[in-house]
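Apart from one protein chain that is not included, each protein chain of the complex appears where it belongs.
Note that the chains are named A, B and C in the order they appear, and that numbering of residues resets to 1 at the start of each chain.
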């Protein structure tokens, strides 16, 4: 029999859970998609179909909803830690759990203050509703929690944070070969959908855990600010500036990886119409797109974020 | 020959144009996808393939970029009016133009004030960048401009404005037949992705044109506030409240249509796990979904928004 | 109160039902997504939220599954007819039902004949499996059934049938204005994703119903053949040829509408690399795309297919 079983994992993907906490009339909510992957002593189910070692994926789904009640959802990372610990410690045949979570952000709807009448103009007094929310579509927050019974690996990140600099970007001085036709650019639009993952140094229960919500807000802010403040000669340079800003400002983060599509905005040639285009009119292209990917590491840190984890 | 040519139109869809205006270091931008449909004396191109009456769709694409330079993009509606007027008045064989536009919103990135150092905490002083933007994914603004050489029909709207009330929604007292198993609900989540289109009363060049940007902001605000403030016994009731709020508050709007998917959030049964679920843990479902659609009209106004225009 | 309720409808969308029929070891299956929209005496639920006239959308979902058992799914059209008749005739307050259905096609997997060993080469004997299927992703079949208690309107169609002619397409002789830069083409690729809807003449129960399965197969075949056989000077001409082929060949069909994106394949300029491109290398573009839409009618037939029904 020549076929050997290699790496394998199983679980339930995209369990959509919304958790509401009511503090009088003020509600707070968390909105997650939770995906579970379990590994362990699973040769037999592949060879014979015997499920004697298999906790059903349906059970893992139930556990998500039960834990949302039992533990609440303080943060995506903390919720994933509860789940991963449970599967590894309670199931004899499971040695490793990986939890991936997407989080969708919501903002409170602004409503007129009591007695203010309807808010017909922006200057009238409004207040945040206690129970009415509008989804903020800016980026999707993500995390991945992996636990083998001893060590935690916590990777946080974001997807689809779309940013644009309308100037302060150049591209010139590159290699030219037989197939090069591109003209050098001294003032171009630089735009990308940031896909990022950063790995926290925290690994063991005996060490103090990061404040996950603050950590995420700070990392996102650094990424945005480094993008805005970098006068860029290449998207690689901007990527590295974003990564090093996070590592320098946040000592709890050891590694960060980006996948940055270069969302090309082509300056449209208006000369055929006797018009000049002084960096005013651009065509936003879809495909093909440049793709710049790199990891930035704290000196001495291991590179653990998989190459293909960003970008999807 | 039994086959008769009926309604027909042609054009170029999804022309992606970004227009930058530089006011010193402060840039403003508009980011649109423009789709053009032209109708007129087009029988021959269908019957024989003769293109003698056909302005190429490629030309209509070029016109979008040239007009972005010549007229700027004050608003999506105003830009569409320039385009529609051009095609109908300049082309002998074109009697009607319909322009559909999607607009993507961008916000300025907040950067540290000069001299403030890096913004390591939220309390440090920041200011809005002049040229760095982050895309606001909340909703997509849309409009449709139709012109036949005499009358304008302007429909504005939005897609994918996702809202949720975590309480103040009930559903009971409905018809029960042989196939009814649903339990009545006295406290449920109400969530939807608002798709809306509203038609402006403005129709003729001699009348004063609405202020399109303010009008959009006000309509969106009314929709959000009516959603938040309605204690709801049915999604139909909430729809009607949103529509009538817009019509009552904005005399320039004659008609509004909504397509509202009922994004079901099912209260999870935790009793098998010896847990109670006091409106805390919900499963967010994808399919199937309820779909509630209706037009709300100013008394005496014509119903012109097509039934299938919302919802896509 | 200035706000009047206009056209309105409600129901459950995208009920995914798979129906298996076992004939010994030979299974047949139908795989549908069924969307229901009901209209009638529904003012009160919009004004006050009273659900006294409202059959819950959850009930309409249950009805789909119950009818799949009670009636089977002979064809998407026939299944929609059962559903529409039920809602209109059994519910006092519902006067009109519209059922939209998508159907996904499956083919039988070919397996080695008994005693043939594994099929290591294509020449070994295989037979169609009785219970193993692979989904045929070519097009999605669709239909829309509307009933008001007296008259049926049955529209069949398809989405995403992607076709390409690698020659026999030209484009020249068009209008040229100030914004025209396009070069004339005497041998180009013509490619499109066919979106089509055709309306059957059958309207009343007392007349013999079409054979829905055969009718669909025949209409699809005519569309493909007319696309292949038309030497084309414009996509409009190809559209009309497809439509008239269906109307001429199928007397039970009165009207057909197409929405045809012109999926541009640009001949790549290889001269900068000292290469000639004799209609060999094309860039397949996404956006923008031309969009050609038209209805073709049997002489004397009414135009009932909505302009926006195709294309989505």
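Following the convention adopted for this analysis, a contact is a pair of C-beta atoms (placed from the backbone, for glycine too) under 8 Å apart; a residue touches a chain by one contact, two chains touch by 3 or more.
Just so it is clear, the structure is predicted and the values come from calculations on it, not from any experiment.
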item: Listed residues C:41, C:184, C:213 or C:229, member touching the removed chain; value: C:229
item: Touching residue (missing chain; options C:163, C:196 or C:301); value: C:163
item: On chain A, residues whose C-beta touches the chain left out of the figure; value: 1-16, 35, 37, 42, 45-59, 61-63, 66, 90-91, 93, 171-177, 179-182, 232-234, 236-237, 239-240, 243-244, 247-248, 255, 257, 261-262, 287-299, 301, 303, 306-309, 312
item: Sites on chain C contacted by the missing partner chain, in the whole complex; value: 16-22, 27, 29, 31, 62, 65-66, 68-70, 106, 109-112, 118-120, 122, 129, 131-139, 160-168, 189, 217-218, 221-222, 224-225, 227-229, 245, 249, 265, 268, 270, 272-273, 275-277, 279-286
item: Touch residues of chain B, complete complex, unshown partner; value: 178-179, 181, 272-273, 286-287
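Here is the rule we use: only the chains that are shown with their structure count from here on.
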item: Chain nearest the global centroid, as defined over all protein CA atoms shown; value: B
item: Angle of the C-alpha superposing rotation, chain A to chain B, to the nearest 5 degrees; value: 180
item: Whole-Å gap between the CA centroids of chain B and chain C; value: 26
item: Chain centre separation in whole Å, for chain B relative to chain A (CA means); value: 27
item: Euclidean distance of C-alpha centroids - chain A vs chain C, Å; value: 37
item: Residue numbers of chain B (touch at least two other chains); value: 16, 62, 66
